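Every protein chain of the complex appears in place save one, which is left out.
Take a look at chain A:
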Amino acid sequence: MLKLMQNEWMKLWSKKASWMMVFLLVLILFASAAITKYVNSTANEGIEESWQDVTAAQLEANQAILMNPNLSDTQKDYYTEQVAIAEYRLANDVQPFEFTSMQQSVLNTHEMLSLVTLFTVIIAAGITASEFSQGTIKMLLTRPVKRWKVLTSKYLTTMVFAVLLSIITLLATALAGLIFFGIGEGTYLEWNGSRVVEGSYWLEAVKFSILSFASVWIIGTFAFMLGTVFRSSSLAIGLSIFLMFTGIQAVFLLSNYEIVKYYLFTHTDLTQFYTGFMLIPDITMAMSLTVLFVYFLLFLGISYWTFSKRDVTA
């Protein structure tokens, strides 16, 4: 299996498009940091606002939200923690990170992972489909290797690529933050279950990136399935990206029906359990993971079934 993955890896990086993706990813991350710096310096001219004012305003807003009787338990916990942290900051004079600081950029890394989803979809859709369109599938499947092994090597390679892009995203964001903003003032605080303590923003960034990776993973798997079943990468890419953008909207349309709980895009954003903003209030992490896993099995099951049964006529 390692040799097969080595093959896929070699083919992947022999294509200029893959290098282009990495280049684009880094370029976009640097550009967005540069734009943020520019916009921030022009828009905030003459506005003098201390962090105390901002934190106090947030504290007030969060307390107001907590009054809402419709909050789920997850949300209640989240806002209670936020209130505790804000009170601690004000009482002990502990400043949060400035908005334009390397640390805050790192904390926001996960927001940029939709780029990784985009690139992963392109690779996942093409990795099997391109073998069919080039005709190389005939060379690939007349080897003493069972078909499911070939497909597994392709799937794993796609996922390794996705993880690699995520790591590049995290590192490039940090580097861009360092170059454009520098290390800013402030301390990262978190609730350890009983009290407010100082925490590592790196760990927090990695945690959020892993949560966001669930979306990369499941949409990548979806694109992989389409590419394998339809043998057309353009169809697979188009459909996956269309769903990536419209899928979430459909959650709101479906929100009054029970079925929304089993709908894939209700669950793709796992960070919702840690940001207070939930698409559907009464879902839990365990439920989301279960639904995602069932979809994952379904997508892969269809891929393997069609790939190993198909008569190759290309």
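We take it that a residue touches a chain if its C-beta (ideal position, glycine included) is under 8 Å from a C-beta of that chain, and two chains touch if they have at least 3 such contacts; residues count from 1.
Operating definition for what follows: contacts and distances are computed from a predicted model.
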UniProt lists the protein of the undisplayed chain, choosing from "Beta-ketoacyl synthase-like N-terminal domain-containing protein", "PepSY domain-containing protein", "Protein phosphatase CheZ" or "ABC-2 type transport system ATP-binding protein", as "ABC-2 type transport system ATP-binding protein"
Candidate in contact with the missing chain, chosen from A:Thr42, A:Asn70, A:Thr142 or A:Asn256: A:Thr142
Which one touches the absent chain: A:Asp93, A:Glu258 or A:Asp311? A:Asp311
Spell out, residue by residue, where the missing chain touches chain A. 3-4, 6-7, 10-11, 14-16, 134-136, 138-146, 309, 311-313
